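One chain of protein is taken out of this complex; the other chains stay put.
Take a look at subunit A:
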């Protein structure tokens, strides 16, 4: 124990208690949340008697239907009958979505060093590009405006302001349905405190409007006083709502009437609890509602501290969105299916870039692999154990005294040599770089000198706080001048990565995590580039950091797809990073929770997600470890990680039979890499989830809405075992198609529950009838070394028909963007299998085997490709038949006829 963590000692002595709840604000301790919940409850008490204070001033209306937008003044009535004017912009976005933006027309400057406007740049960071608008038809009369486009209609009631989004004649979303709209307009403390103040309505509370009474944030200056934005949205006809990660909760969100709201505030939540609405490391303010007749979405483009209340009833799900500051910016979606909703959301915020294929392999991480020798020994041990892996990770201890961009030379005398050695077997090194920069060395000195960091609340000097290295400054990803400096730190030949081509990055602690800050993060009145207060940018700040790293890596090597893992994220983070669910524990409930968390990320357009296997804190027993690998191979991001105090637990440590079971699980993931890669490709072009919940797969079936312990990866239905001493699982089949056990090839069928065997050496996974799935069956040491291996196709016919896809490219460069790719569509029709290929990528790879599930009476197959014809044997294996070595080139069209 070279490192002397006093702290950890104390931790271990204290009774094990999960999250330190006193560290985080409850709604009742949070000014804006408490005020808005109070407001909502007062409005609700008044019921029909209540007159909303918000109305549209018809005279101000400007409509440009062909350009797709309208502008109007939204009036907020004060106690004396006077009005505050708010700017309202409404636009119809391409893809039939509706966007509403409300900003305060005028805010007087209060302090010089803070921008006087409400923060209006959330969209700039979150959206992939400026959204295109589409035209609409409209009509205006004295009490309403109506917009129409395609099968949609928008009814805007002028007084009180209320908006109904209608698809096919049915209301899907109603905004300000319950009159919870509340935009806390600017007023001075004197104005607010004055007797009979016109600014504070009777239904409003003034709790913590100008000061913060929460014990860790009393210093908050709150220069603008109360500035919250809030509105309610009803999902009409919805039976369930999903999304708004990140929470350690069910997939289907719960009613919050008698609990805390779901909170979105990026925090380093130490030892988080499961089944909780506490905020976590990242935020995506996007929610999907689902009912039998349709699906709707709400995207709340606000990066301040946000709370969401949910109330469920028979006929609808009502939501209440509350943010501390910023403008009101909301996008509404209404589609037939939840997949279409997330696809449309993904188009707006960007798809996950097609990953470098190595990053879909197995990642071996630990805090910490101690030195070069340790790294290379672990690598050798994997090969000895015949277990593939792709990336080995270095946590913070590799640095010299936690100074990022340095190496501890005694431990890593020659990092490039080490990376070269890893590269020989196609392996990658992933190193951690965090945004806190220890004071007093060249990197932080430059940040200070060029003022590239987050500034103190008076806007003067850089803010100093504490994190792993002790006193630190934080480089500000919002500052455009930070990018070139960051680029230089990663440039080829630089101190950190030298000229290695197999190095990628891990960005942690970017909430930001500040150990001496309120709620373990930055004080809200710190100042960012653009003179914006931290409170308004908080949730997107982590994105600015990992995006800056992405840009730097692209500059380092323009023709290599960078891999970056981030802990903090916001809507849009998926474009440049993968995420993991942070510091979980080696306990069964965390394994269970990882599935709904990953499903939620997929539902929120960020599929490249995973959880630490087999629990970051603590020591998993061997059974738990095996089960966690069997679960983890299905995470799109597949990484094992362990805390420095936990015992070594690489797969060979447990010994047989456990090591063998983990080996089989990891190898299954590698066999299925073609499937995962194809899933990611499809996401990258159309926004479909990589891992799909049953609710997304079968949205017309309400029985599946709350199922979150099984899921689909393409055509594979998976139900991991996440409890001890379990030998069978109850598997739900969402339809009447045949399903084939992927190990025994036995068939089960019939919509509803089935009890299936699940001994410790088995992952319950089933191939759905009607599908064709690619795999690569040969063990190699890493995914790169599989590149030239032949494919196997599994065909599970449903009434003699099946379809499937396979995507191939070089796996690591951007040549695919120039069209160097293969997309093959497979179709089985009776006895004929057809491959239709769009391809400009040249590869000699062939298909070595076709496995026909359910068997075949054929004895031979005729292969036709490129005008040539040859035969292949068909071998009957009882439960299935195998077309032996048909060998068509995968990148060209072919047909195979079964005789």
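Heads up, the rule we're going with is that contacts are C-beta pairs under 8 Å (C-beta built on N, C-alpha and C of every residue); 3 or more make two chains touch, one makes a residue touch a chain; residues count from 1.
By definition in this document, contacts and distances are computed from a predicted model.
Its record in UniProt calls the unshown chain "Glucosidase 2 subunit beta", which is the match among "Large ribosomal subunit protein mL43", "Glucosidase 2 subunit beta", "Elongin-C" or "tRNA (adenine(58)-N(1))-methyltransferase catalytic subunit TRM61".
Within the whole complex, the absent chain has one touching residue among A:64, A:471, A:623 or A:876, and that is A:471. Residue A:23 is the one among A:23, A:111 or A:448 that touches the chain not shown. Screening A:223, A:790 or A:855 for touch with the missing chain picks out A:790.
Considering the whole complex, the residue from A:778, A:801, A:832 or A:857 that touches the absent chain is A:778. Summary of contacts with the chain left out: across A:644, A:815 or A:858, the touching residue is A:644. Taking the complete complex into account, A:373 is the one of A:373, A:461, A:736 or A:818 that touches the chain left out. Although one chain is not displayed, its contacts with subunit A can still be listed: residues 1-2, 5-12, 14, 20, 22-23, 268, 270, 370-371, 373-374, 386, 408, 410-411, 424-426, 466-471, 513, 515-516, 520, 644-645, 647-648, 778-781, 784-790, 848-849, 884-885.
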